[in-house]
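Missing here: one protein chain of the complex. Every other protein chain is in place.
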Amino acid sequence: MSEHAVPDRGAPARAGAIHDIGYRHYDGPRHGARYIQRSLFVETLRGTYGLGRSARSKVMPFLLLGLMVLPAVVMGIITSYVGLTAVPVRYTDYVMLVQLVVTIFVGSQSPAVMSRDLRFRVASLYFCRPLSRRQYVQAKLAGMTVALFILMGLPVTLLFCSALLAELPLDEQVPDYLRAMAGVAIHAVVLAAVGLLVAALTPRRGLGVAAVVAVLLVLSGMELTVRGLASAFGNDTFLGYTGLISPYTLVDGVVTGALGADSSGGQAPPGALGTVLFTLVTVVLLAACYSALVARYRKALG
Amino acid sequence: MSLIRTVGLTKRYGSVTALEGLTLDVQPGVTGLVGANGAGKSTLLKILLGLLPTTEGSASVLGLDVATDGPAVRERVGYMPEHDCLPPDVSATEFVVHMARMSGLPTTAARERAADTLRHVGLYEERYRPMGGYSTGMRQRVKLAQALVHDPALVLLDEPTNGLDPAGREDMLELIRRVGGEFGISVIVTSHLLGELERVCESIVVIDGGRLLRHSTTASATGATAVVTVEVNGDPGPLVRRLHTAGAGVRSAGNVLEIDVVDETVYDLVRDAVAELDLGLVRLERQRHRLTEMFTDGDRRSGGAHV
Partner (left out) sequence: MSAVEIDQVSRWFGNVVAVNDITMRLDAGVTGLLGPNGAGKSTLIHLMAGFLAPSAGTVTLDGEPVYRDPEIYRRVGLVPEREEMYDAVNGWSFVLANARLHKLRDPESAARRAIATVEMADSQHRDIRGYSKGMKQRIKMATAIVHDPAVLLLDEPFNGMDPRQRLHLMELLDRLGAEGRTIVFSSHILEEVEQIAGRIEVMVAGRHAASGDFREIRRLMTQRPHQYTIQSSDDRALASALIAQPSVSGVELTSGTDGSIVAVQATDFAAFVHALPRVAAREGIRLLEVRPADESLESVFAYLVAR
């Protein structure tokens, strides 16, 4: 038996209607700069791994993530299988080991984060909105920092997990792991600052990637060379300070000196003075990069 | 309430003065902004958006002081820049949604308003394609859409018809009329083309050398003169003589006659004369003042100062 209602012949036919699809005003919530900043941060973070962008833009970041993780997984398996008493590589050494992969990531993603808005002059559209230049830069920096934290933190954590699985003594593993993660955090923010600044200064297509990679490689190379020379000349004090040259060794110096890890590069920063200097230089570097970035966007409107 | 209020607004960059003692009171509606190139106009827009501090004087937009409430102003104002500002690898939809969120709209509202706004500016299937392949006309529409998506109370359109061909220009002007009329959003349009401002704006602000030259309603600046233009199909000679004899002041300028309007009987005079002389009446039109007169007169007076 049909459920349909039979139209009553006597009643008027259903009235037609024309709906108003003209312009509607918006009376809903308008969130402030904090929300906007958080949105921008999330979009930036997702963007560094190609999420929310084309399929092609996911290839490089995930490939690099894979390369970062692979050694850790391999080491983890070996540790369990062979029954080592310690992980093959110290947690705090891991980043130094794979720094080339990190450099490539910073190089390939910094322009995507920073240069595009400048190259296509989209920046003016951001600043005619409630977001200030500082907040914009902060959101971008935060996005890149967290992306790098994941990039470097994931393999270290995996290594730590494999140590746990292999039932290595916790009191040896945990402090080192925590130091390494703190190091990863500092590495992340320093590399993000340097990478994004170089990218913001080189908005031309293709130039950004090369520039960022070049800067990081050149600094690393210089540091190695100077360290080699200092070592050859047998100057131990100087040797402790060569780390200031390259961001990787700079942060490693902070982790070694301030947090008591064993140095990955050779010499620890000499004494308390050395540690203070390294920490100071790191902070100054961050502040300088941040200010330079904010200044770079000053002319963005018009 | 005034839309925009400035008092003695002055901005200097070292030795260059971009704006000097600008005092303006702009009412809601569609207002045109004309001026000398470069410094003055873009400086004024930046100041109104709260992005540039003034050297002297003050400005308020929608009742908010640009010096202290910049972010609040930018929440309620939309801006369409003159220059290209669209990334090529992103679609219009994605871009406008993103910009809506950058104005503080929650995600769902951003999506809905982006879709609606793109429809209002006339972008249909194209909106899903990357913007790199768009024509100038489509790009201008997207720029307008991102300025409207957050339902501002005021939009600043910087040379919106730049680079558009005549058809595109017509479409854009029509859109601007709709924004001001149907959408109920106040508009400030900058342009170098007085003709289009005459057609679209209710009032005009003219800034020259950083100073306010004129601020008046379009209606008062384009009022009727006391001269009527007459064009006929055929030899105007006999008509001129006939009108002269009847005592009307007539001047001929090529094919076209200019006749003084003392009172409305002159219309009948012309009509009857044309009919009797077996001529065709091609045009009978009261001359109106044009905005360009501001520049030609001012020029003679001031000797033509340029930027």
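Here the chain labels run A and B in written order, and each chain numbers its own residues starting at 1.
As a working rule, a contact is a pair of C-beta atoms (placed from the backbone, for glycine too) under 8 Å apart; a residue touches a chain by one contact, two chains touch by 3 or more.
Since the structure is predicted, the reported quantities are computational estimates derived from the model, not experimental observations.
Looking at the complete complex, one finds that the omitted chain is in touch with B. The hidden chain makes contact, of the residues B:Met1, B:Ala167 or B:Ala253, with B:Ala167.
Note on the undisplayed chain: of the listed residues B:Thr68, B:Thr107 or B:Thr296, the one touching it is B:Thr296. Residue-wise, the contact with the chain that is not shown comes from B:Leu193, picked out of B:Ala115, B:Leu193 or B:Val256.
Think of the hidden chain as still there; on chain B it touches residues 34-39, 135-137, 163-170, 192-195, 208, 232-233, 264, 267-268, 271-272, 274-275, 278-286, 291-292, 295-296, 298-299, 304, 306-307.
Operating definition for what follows: only the chains that are shown with their structure count from here on.
Chain A and chain B, compared by their mean Cα positions, are separated by 46 Å. Every residue of chain B that touches chain A in the complex is listed here, in rising order: 42, 45-46, 49, 51, 71-72, 74-75, 77-79, 81-89, 98-99, 101-106, 109, 113, 116, 120, 146, 150-151, 182-184.
Within the complex, the chain A residues that touch chain B are 22-26, 28-33, 35-36, 39-40, 43, 54, 116-117, 120-122, 124-132, 301-302.
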